[in-house]
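One chain of protein is taken out of this complex; the other chains stay put.
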Amino acid sequence: MTIDPDSPVLDVADLRVAFGGTDVVRGVSLRISPGECVAIVGESGSGKSVTARALLGLAGSNARTSSGRLRVRGRELGSAGEREWQRVRARDVGLILQDALVSLDPLRPVGREIEDPLRLHERMPPAARRARVLELLHHVGMPDPDLAARQRSGELSGGLRQRALIAAAIALDPPLLIADEPTTALDVSVQARILALLARFTANGTGLLLISHDLAVVQELADRILVLRDGTVIEEGTAAEVLGAPRTAYTRALIAAVPSGRPRGVPLSVIDRPPGVAASVPHATAPAWPDLGNDRPLLELDHVTKAFEVAGGRFTAVDDVSLSVHRGETLGLVGESGSGKTTVARLALALTKPDSGDVVLDGIEWSRLREAERRPMRQRIGAIYQDALSSFDPRWNVGRILADAMSSVERGAPAPGVAALLEQVGLAASVANRRPLTLSGGQRQRVAIARALAASPDVLICDEPVSALDVTIQAQILDLLDELQRSRGLACLFISHDLGVVQHMADRVAVMQGGRIVETGAAEQVFGHPVHSYTAQLVADSPRLVH
Amino acid sequence: MTRGSPADPRGQRRGRTIRHAGLLVAGAVFVMWAVATLTFFAIRLIPGDPAQAILGGPGSQASQEALDQVRRDYGLDQPLIVQYLAMLGRLLTGDLGTSYALKVPVADLLGAQLGGTLLLALLSLVLAWILALGLSLWSTGRGRIATAVGEGIELTAAALPHFWLAAVLIAIFSSGLGWLPPVATGTAAGLVLPVVTLAVPLAGFLAQVMRESLLDAMQQPFVVSAQARGESTTGVRLRHTVRHAALPGISLSGWALGWLLSGAVVVETIFAMPGLGRTLLQAVTLRDIPVVTGVVLLISLVYVLMTVLTDVSSRIADPRLRQEANR
Partner (left out) sequence: MSELELRQTTVEASAEHPPTRRRDRLPRIGTLLAAAFVLFLAAATCFPGLVATQDPNQIAAAEAFRLPSLEHWFGTDESGRDVYSRVVAGTGTSLLIGVTATGIGLALGLALGVLASFGGRALDFSVSRLVEVLFAFPGLLLALLVIVIYGPGPVTATIAVGLSTAPGYARIIRGQLVSIRSAQFVESARVLGHSPARILTRHIVPNALVPIFVLATLGIGQAIVWASALSYLGLGAQPPAAEWGAMLAAGRTYLAGAWWMTVFPGLMIVGTTIATTVLGRALARRGRMHS
């Protein structure tokens, strides 16, 4: 079958999807030519994943889908039945989902999963199919195709199983690939390689529909960009147009919210606040905290090592780590998953005891104290976690959570009221009566910040505080944290896997790899002129939005 | 990083599998030893003189010589610790003592009946699996009504006591319709009602767990992936979700067999089947201690072996369990 190079592989007009009377996708139109990459960007709830699935007839049995036109390789599929869709899937359109750990059947060998499309669509003897599977695995850069074909998704690393998932999607060499957040669960170095692999397909003439929340990822691959909000395309154009000269306020806000490359202190959030968030965060004029680095550090880790017993030996999570945070300073700690960042946070909070070395809080070696002695000091150090919801007692409402946090303040110290605390983090006083479960992710994180600040601590530990949030919400939370850190002169240890976020938030940066700190220095120094090869690689792999 | 990175991951995995198997066997041996010990000391709590019991209970007015003779024969004149060690030694050689009531070796008595009871339990297990898998596959993902009906059937089935279900089945199929015999006659027809009685409540339990697991699997992204490769709904069920639904059936089989053996006490009594369960009940009523301990030890042994088997087959069926152990 020959394809006219100019005729689009996908041509959709006015696609609508509704679930039980609620419109989720409201009239999306798009075209993809061979070799072209079209990206749909949007935040959670924008309808981008539903759009991707509807293009394969997979929106679900309770979805009502309609379209003015839905053509794949020129064939109209708007009224296609399940049988017709089954013939289209994999042959004409390949689908790549997020996180292959759950997108591949954990009980079946990867090879069998890749074999499926060959078995279902081609008359091919089993031996030929198996040979083709190995060929495909080799093609997607699997180091040992023979072994990988026999392994299950759980036995492969994140990057390798994503490659296996891609191999299954391209098994029949479909002219169109749909990739729904294909790199979201991956470390940056792995992400960079998967993106390069996808770029290879478009270079060979495959059309690619990329669904992502990450503008920097989109910029690397996309020729055209559609910005989706509440099921509607609110902006569309070439990548340069949309990212360089956005026409709508929402797109501008999305771009502004990307922290990488923005100096400290520049607010990231510019758009309307969600309901339940007070109109303005009080803009405190930053008080001067002079002599940074000269005074005694508020928090110090001094040659700290911590190992855990694991099956088959000891695993050194934190290996001879030294770092210090001063008053009014944010120290950013970056590293990929498994590098020991969270163990550092737990050590700093004296939740685990170091095997050797000391954790010093304002001159006191508090890792050596007994827990009872440590308890009165705990109000001097607060913590914010990635998953705010699970850090709240599920039976309590916001008011009770905050009152409980304030009651730990020793008598005599003036305790701010719950309402005042909520106002400081930009929440309305009425939020006090709600349960965290009924709040949005951003609101929950604000409550978590309010709780951490209830006892007026000097030190704040933030462990991936914005990783679970949409980019515009992330921007608001980062602005709030930055604001509070400056106005209160907090010593802040800010832990994140996201170089952009750390770069925006931190005065100084420490880079962690395999339990060790490989590089440390001023933020602009480390990111601008990395010395250690690992840091240089991280910086190179991190997608950055080029303005 | 100081993580002990092995040169040969597969060899190491094999090593861990062997270690895991070793732990399983050691655990099983420990449990059996503890069961034997617990039983031994528990029966010492029985008020009264065991020698009296052997000679037919307090009413038998046995002579002092006869009592002394029995005490010597059964080693009851020895210190407790010696009796205990002797019991362990005998157990290792498969000697379970002599029945007080029937005066025959317990091992012979039980050996003759183990087969029938195991057959009953295994047939029930298989039937329960089939019923549960069928019900959960039929009722899951087919709309509200099917789900509600499926949930209702499971709930009711799991609430049925064996003795009542047996009675109702006899009333309907024997007394009422006359299709099947009310007592097990040793024929295949005689096995039908006992097997159904044991299987239906178990199927209720299994189906609940299987349906949850199936529902869980059907909501996983790998189902969308499979469909995106062109797999049909039936294909997704056959090649993907059924396995996930069957997993709890496998891992619960150890528990299920123990539950069935305990249920056999009731079912064998009602259907007048020879077997371990009925023997146990008779021994309990007669306070025939060696027989009681013998049956208890035997059922525990079957249960423990089945647990080991279940653990191993679960790990074969679900590679994720192997992963977990490796972490």
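Note that the chains take the letters A and B in the order they are written out, and that residue 1 is the start of every chain.
To be clear about the criterion, contacts are C-beta pairs under 8 Å (C-beta built on N, C-alpha and C of every residue); 3 or more make two chains touch, one makes a residue touch a chain.
A quick note: this is a predicted structure, and the numbers were derived from the prediction, not measured.
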Sole contact to the chain not displayed, among B:I43, B:L118 or B:V183: B:I43
Identified contact with the non-displayed chain, of A:R87, A:R200 or A:R375: A:R375
Residue among A:Y250, A:F315 or A:Y385 touching the omitted chain: A:Y385
For chain A, the residues touching the chain missing from this view: 20, 349, 351, 375-379, 381-383, 385, 387, 390-395, 404-405, 408, 435, 437, 451, 454-455
Absent chain, residues of chain B that touch it: 27, 30-32, 34-35, 38-39, 42-43, 45-46, 144, 147-148, 155-156, 158-164, 167-168, 170-171, 174-175, 182, 205, 208-209, 212, 215-216, 252, 254-255, 258-259, 261-263, 265-266, 269-270, 280-281, 283-285, 287, 289, 292, 296, 299-300, 303-304
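One rule holds for everything that comes next: only the chains that are shown with their structure count from here on.
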For chain A paired with chain B, centre-to-centre distance based on mean C-alpha positions, whole Å: 48
Residues of chain A that touch chain B when the two form their complex: 53, 56, 58, 82, 86-87, 89-91, 93-95, 97-99, 102-108, 113, 116-117, 120-121, 152, 154-155, 165, 168-169, 171, 307, 310-316, 319, 514-515
Contacting residues of chain B [partner chain A, same complex]: 1-4, 12, 16, 220-222, 224-233, 235, 239-240, 243-244, 317-320, 323, 325-327
